[in-house]
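Report on the structure given below.
Then we have subunit A:
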Amino acid sequence: ENKKIALVVKALGIGFFEAANKGAQEAAKELGDVEIIYTGPTSTTAEGQIEVINSLVAQKVDAIAISANDKDALVPALKKAMDRGIKVISWDSGVAPEGRAMHLNPSSNPLIGNMIIKLAADHLPEGGDVAVLSASATATNQNTWIEEMKKVQGNYKGINVVATVYGDDLADKSYRETQGLIQSYPNLKAIIAPTSVGIVAAAQAVEDAGKVGQINVTGLGLPSEMAGHVKAGSSKSFAIWNPIDLGYSATMIAYDLIGGAEAKPGAELKMGRMGTVKLDENNEGAMADPFVYDASNVEEFAKIF
Partner candidate 1 sequence: MAKILKNREILLVVAIAALLMAITLRFPGFVAPANLARVYNDTSILIILALGQMAVILTRCIDLSMAANLALCGMVAAMINAAFPGVPIPLVILAVVVLGALLGSINGLLVWKLDIPPIVVTLGTLTIYRGTIFLLSNGAWINAHQMSDAFKALPRAPLAGLPVLSWLSVLAIAAVYLLMTRTPVGRAFFAVGGNPHAAVYTGIDVGRTRFLAYCLSGALAGLSGYLWVSRYAVAYVDIAAGFELDIIAACVIGGISIAGGIGSVPGAVLGSLFLGVIKNALPVVNISPFAQLAISGTVIIIAVAVNARAEKRKGRVILKKAEAV
Partner candidate 2 sequence: MLQETTTSRLKPAIALEGISKSFPGVRALSEVSLSLYPGSVTALIGENGAGKSTLVKILTGIYQPDAGVIRVDGEETHFPTAQSAAYAGVTAIHQETVLFDELSVAENIFLGHAPRNRFGLIDWKKLNGDARELLRRVGAEIDPTIRLRDLGIANKHMVAIARALSIDASVVIMDEPTAALSHKEIHELYELIDRLKADGKAILFISHKFDEIFRIADRYTVFRDGGMVGEGLIADVTQDQLVKMMVGRDVGQVFPKVDVAIGEPVLTVSGYRHPTEFEDINFELRRGEILGFYGLIGAGRSEFMQSLIGITRPSAGAVKLDGEVLVIRSPAEAIEAGIVYVPEERGRQGAIIGLPIFQNVTLPSLHRTSRSGFLKLANEFALAREYTQRLDLRAASLDQDVGTLSGGNQQKVVIAKWLATQPKVIILDEPTKGIDIGSKAAVHAFMSELAGQGLSVIMVSSEIPEITGMADRVIVMREGRIVGRFERSELSAEKLVRAAAGISEAA
């Protein structure tokens, strides 16, 4: 009988997660005896994900791999899933340790934190004011990366982080917040948006304000969504890990756990073509370095995800 692995995403319809699903399907094909259930709520709420989890538990799936809308609120529901013998892992956006066997970070948080500020600094040899446009206030990962970023801020001389605003992963709100930033900080040189929704909205707002060349928008985004803005010049470069690899790896890890592997500090779990991941003391593992996209390569990747 096929093993059922559920890939639960923050919300259906987001390009990044569609790409992750591609990876999961690839893994399923490779493994042969796996059926992927790709599901999620239609808007990014914890309550929506809990309803999805409940129905997955009822279907007696073998594993749940989730990118969480809320680190804490999902814990009771996922705990119940684990109590009923379901293997639970989180990926991309994590769940508190009590609610999962392990968490797969797309990259390590310090690496990402460093990467996003480096992307801004690379184009600001003399330094200058930069602002951060974060995602949903309830998202887990963004805030961790921003913390990591602030830790290494001293390494980039003259870079001055003047504000952090929240676009709630809504295009219009992100857009308006960016407008507010442009207004409030006339000397703004760069906007760092570690969210695929925010970076697009910010780039659009910068273009509309006629600030191309003056303000550089960077952060984490999808090549397909950012290609136009790189071409327009509002974004010189941005980074992202490969979501296909992420979905692929999450599926492989879940399969490994179903097969009897144990998630404990120090353990190494198999990720198929991606090799293995080693768990730290929090049962977390990191996949790889984020990859930088700019005018030279973005078109090529835009066709993939």
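Going forward, a residue touches a chain if its C-beta (ideal position, glycine included) is under 8 Å from a C-beta of that chain, and two chains touch if they have at least 3 such contacts; residues count from 1.
A word on the picks: all candidates are chains of the complex that A comes from, given by their letters.
Bear in mind that the values here come from a model prediction, so they are computed numbers and not experimental data.
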Of all the listed options 1 or 2, subunit A is touched in this complex by number 1
Give every residue of subunit A touching candidate 1 within the complex, in rising order.
11-15, 18, 42-43, 165-166, 170-172, 175-177, 179-181, 183-184, 200-201, 204, 208, 224-225, 227-229, 302
